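The other protein chains are all here in position, but one chain of the complex has been omitted.
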Amino acid sequence: MSDYILDMRNISKSFAGVRALKDVSFRCQPGRVYAVVGENGAGKSTLMKILAGAYRADAGEIFYKGQRRDNVSAGEVIDSGISIIYQELALVKQMSVAENIFLGREPRHAFGILNLQELYERSGALLKRLGIRLDLRLPVSELTIAQQQLVEIAKALSQNADLIVMDEPSAILAGSELDQLFEIISNLVSQGVTIIYISHRLEEVFRIADVVTVLKDGELVDTRPIDQLDRPTLVELMVGRPMEEIFPRTDHHQGDLVLVAENISTDTILDGVSLEVHAGEILGIAGMVGSGRTELARALFGADPLTGGSIKLVDKRSAKWKNPAQAIESGLVLVPEDRKSHGLFTDLTVRINVTITILSRLTRFGVVQRDEESEVVDEAKQRLSIVMASADQEAQYLSGGNQQKVVLAKWLETDPDVVILDEPTRGVDVGAKFEIYKLMRQLNDRGIAIVMISSELPEIIGMSDRILVMRDGKIAGEVPVEGAREADIIQLAILGQSEALPA
Amino acid sequence: MNRILRMTLILVLLLTASALSYGQDDESGGLDFEFTEEQIEASPYLQSVLSRLDEVYDTSDFAKDGPYRIAFAAQGTSNAWSALMDAHAYWYVEELGEDVVSELLYGDAQASADIQVPQVEDLLAQEPDALILVPMGAAALSAPVERAMMQGVPVILCASAVETNNFVTEVGTNLWVVGASLAQYVVDQLGGEGNVLIMTGIPGVTTSDIMEEGADAVFAANPGINILDKQPGFWSPADAKGIMETWLVQHGDDIDAIWSGGAQMSQGIISAYLDAGMDIPPIGGGEWQNGFLRLALDHEIQYLAWQYPNAMITLCIDAALQVLAGEPIPRFIDFVGKIDNSDPFTDVEGADYFRPDWSDDVHGPITMPDEKLAELGFLVEE
Amino acid sequence: MNLSSALFGDMTKSRALFLRRYGPVFAVYGFVILLFVIGITQSERFFTERNLANVVRQAAFLGIVALGQMLVILTAGIDLSVGSLVKVSILVSAIVMNGESDNMFIAIVATLALGVVVGLIHGFLINELRIAPFIVTLASLVILRGIGLSISSSPVGKASREFIMFYVQKIGPAPIIAVMFGVLLVLTALLLRYTVFGKYLFAIGGNTEVAHLSGVPVKKVRYGVYVICSLTASLTGLLWLSRMGVGDPAIGDGIELQAITAVIIGGTSLFGGRASVLGTLGGVLLLGVTANLLVMLGVNQFIQGLVQGLVIVAAVAIYKQEGD
Partner (left out) sequence: MSVAKTVESSSIADSWRIRKLVVDYGVYMALALLLTAAAFLTPKLFQVDTIAIVMRQASQLGIVAIGQTMILLVAGLDLSVGGVIVMTSVAVAEVSNGRDEMVLPAILIALGLGVIVGLGNGILVTKRRVPPFVATLGMLVLVQGATQAYTRGVPGGFVPEMLGMVNQSWGFLSIPLVLWLGLNAAFIFILRRTAYGRKVYAVGSNIEAARLSGISVDAIRISVYIFGACFAVISGVVLTGYVGYVDRFIGTGLELDSIAAAVVGGTAFVGGRGGLLGTIAGVLIIQILSTMAVLMGLDVEVQFIIKGLVILGAVTLYSVARVES
């Protein structure tokens, strides 16, 4: 019929009265890489979940390999040769690497008895093909995030997939991990596999995609071959307005010393980290996933206990803290990496979400003062331009971007001196990214110090006033901002030394 | 030779004496009740009890020399009645002395058949000379009892029966007659005409079910009696009170009398009446339980109380010793008449039974000395 | 340069991992051994063939339900209805058997069929109506108790002669029921380790969403596991009938709580995804030997309850559970 392996026509879908997709068509030819881009809430994930059989479309048709399919189960989708690597990694943490790779399609003898020999042989072969060494019997919970992602890819390969969907695979990878991923992708494509690649990172899109589809507010904006696009055009398609500058630069000066950490260690991974943070600056912290960046953030915040060293704030509110409550009290906050699961109370109202950190300020004899509370929420709404029906709306009914803003608002309400942002733009679309960067600069202007942890090197280089690179739970070195190159940072992050890479 | 002759003579004398004494007890003890043929025919329980009253068990196979190790599978410390039974057991064994009973092996069933069945197995593994069992389920404990007998351990049932007939003897009372007597009391109070409510114990528990059977039989035989309602009160004063409150709203002054399967429930019933400020009709059902008596005395309640003395355990221990001595023993031993003050009584004699120095939960009659009660903390300082 | 070693470091975690995984199991067995030592030194009748036979036979009664319960808990579910189902099974099997050998087969089939039906109903409510297993089985506990009472509130029916004899039969020194439990124990271990179904139980308990997206037939597996759990309850009902000879509704209340306690003491996580057959056996033995010893040692009757409570609390508090 056609040479399209996948043809999704006029797909529509709503949740709880909220439209997620309207009349979206999308199709792929074999052996090419299709990028799907769009802001948060544009409908990318919904579209893919419909493809995966996890959701049912309200309207529209799906043809796969020329055949129409309705209401197929997740298992049938996989059997037909479609594999999906989700943003939230789809692995069962308690199960072993090999068991995860073949979950749902275990090699078996009669009577549902596992063929363990084949299981281990085949999964071993797959990992070898990907060029990685892993103990096949190790539970996935013992792996790093990057390793888990590779297990996911092995899982997709094991399914003999003709079509692999990767939902923001790069969000959790950095530097060389990403290179490895791209290598694997081009390898697969050359074998005739179709890749659908969902990402926020435009550099990656331009690096690997053949065709780009842009979604916005649940509707299809355009589908174009990559060679008919350039960055500004793509950004304009996604955001709906032109964007001149991604990283807002302002002149600023480094203020007084506010936070000093000396030689801190934890029983997680941190091993003698020292750093200083000044008022009004952004301290960027780069490093591989698993290098101890998130652990550093948690330790600074008092979320994990220190086994050595000390942390103190230098100004008037100077105090020691042993837990997040005391840290917040002292003027230091952490905006966690995984905002949805570590930041938002989805069941509760926006009002409660925004004011939960400052209850002591809003209460008299423990009773919340409604008027003052409403003022705070209104102000936050204005400042961060949060779009919501009312302050008593449950947070789960907000769009993704607005949920992020609610979480940010919650932390900023505490009037902190130091803000630690762990992956501030992870999973955030271009438009919202820009807003977050602007906000960070505004905070700087108010004299607030920011510690920014990021896997996105352009972001690190574009936003930081100083850059520290971590490796194996230690500070591997500092990279001067002026003229910083991504290669320098990767070099430090992998090898722990700042010599030039051998050519 | 002379010695053997003398021993035989003594044994014969003893046997005759004991046989005679049981014959006397049969006439004086127990509630007087005339059964109809149909009633006996309809009740396997009655058939069993009546036949066993006359049956004598030849225990010669169990005869052995003391001192004895006796296993006691008790209901446990789960309520005051059974806790006092345990106290009596320990006291009585102490009284008998170590050369009679060297060890009392104890199992606490926490009032549950699920726990008691394996517990009996554990007790039997210790190879006791005899097993005294307060069964928590008539059928559940049947097989363990049979296995004990197979193993050569004589079983004395205490307070309740099991389904099997393969045991040595049972100490207790005719529960059918108890239920029937309480019903007869109600009928007599009403002159054969009136509206009656029935509150039973826990459905499924033998004691409760058999009493209910007896009551049903008597009420059925009196066409003037109208049963307004019947609900289980789970032997709980709280449940009983809750149900009685609702009944009072529903039937109010129509209620002429109440049949109750236990003193705790009677307390709940009385309490509901007191709250409602209504006159309390005659209650067929109460026990020598100090809390109930206090309430009944204070409010001049008319009642018939039956008795189920925890002190019957002393009879069970006596029976075990008798079995181990190889003496023949009747297969059903009614405690009434063998334990002082264990006859049924009404409000007329109630004041004589009440003991101000006992805590509410104490069930009489107590055969232990007061010092023992005080030592265990069951006495109240006024 | 060796990129992957830079990325992944070395793999020397396995010893710590081993300890983390099996530490609790060791602790439970340590406890059990301690009780054995106390038993052997303090009572000459504890370490006799007879008493040990008792201990293992009693372990079988709790253990069989605990195995079913463990599988359900492994999927992050729970089954509170097993006690009531044991009760109903006893009554049904006793009534159908009615003392006749000829009826034995049909009675066994009918009782097990009852288990299948109850399990299917649980599966339906949990799968199709998406009600939390706790609530489903709580409701079913109440309903089955009502059904049990309406079948009969007094002892009813009768086991056949052979069926009663089954309880005391032995294979070598071991009671046949204990052997049966041992076989089920091994089968369950094999099921978890070597079958697809077993792996799916882990997958569903570990992450239902992931399992679903990976093509695991989540609903079917759930139906299966609730049926198995109900079957263990029906089977236990049959064993009780063999133990008692007559159907007695007095049996069954609270078995679920004991089984769940044993499973948790054995290191299975109530949050799902982790289970240990060996641990469950340890939990069953710990509870069983404690009860046995209380009788054997003639512990003061007033503190028996206290001792049991302390053992349970200490056993569950001994290690931290994963997840939150």
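Per-chain residue numbering starts at 1, and chain names A, B and C are given in the order in which the chains are listed.
The definition used in the following text is that a contact is a pair of C-beta atoms (placed from the backbone, for glycine too) under 8 Å apart; a residue touches a chain by one contact, two chains touch by 3 or more.
Just so it is clear, the model here is predicted, and its values are computed rather than measured.
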In the full complex, displayed partners of the excluded chain: A, B, C
If I consider the whole complex, including the chain that's not displayed, which of C:L238, C:I251 or C:I312 touches that chain? C:I312
Which of these, A:T363, A:Q393 or A:Q442, touches the one chain of the complex that we don't see? A:T363
Looking at B:A125, B:V196, B:A215 or B:I243, which makes contact with the chain not pictured? B:I243
Would you indicate which residue among C:I264, C:V277 or C:A291 is in contact with the undisplayed chain? C:I264
Those residues of chain A that touch the unshown chain are 14-17, 19, 301, 303, 323-329, 334, 336, 341-348, 352, 355-357, 359-360, 362-363, 366-368, 370, 410, 414
Residues of chain B in contact with the chain not shown: 77-80, 82-84, 86-87, 203, 229-232, 234-239, 241-243, 245-250, 264, 267-268, 271, 274-276, 291, 295, 359-362, 376-381
For chain C, enumerate the residues touching the unshown chain of the complex. 78, 125, 129-132, 134-136, 138-143, 145-150, 257, 260-261, 264, 269-271, 302-310, 312-313, 316-317, 320-324
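As a convention for this text, only the chains that are shown with their structure count from here on.
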So that we know how the chains sit together, what is the shape of their touch graph: line, ring, star, complete or other? line
Relative to chain B, which chain's C-alpha centre is the most remote? A
Can you give the whole-Å distance between the Cα centres of chain A and chain B? 73
Distance between chain centroids, defined by C-alpha means - chain A, chain C (Å): 42
Within the complex, which stretch of chain B touches chain C? 74, 76-77, 86, 103-108, 110, 112-115, 117-119, 121-123, 125-127, 136-144, 146-147, 163-164, 203-206, 209
Quick one: which bits of chain A touch chain C in the complex? Just the residue numbers, please. 52, 54, 73-79, 84, 86, 90-95, 99, 103-106, 108, 111-114, 116, 131-135, 138-139, 142, 144, 146-147, 155, 176-177, 180, 288, 494-495
Could you list, by residue number, the parts of chain C that touch chain A in their complex? 1, 3-4, 6-8, 11, 13-14, 17, 194-197, 199, 202-203, 205-207, 209-217, 273-274
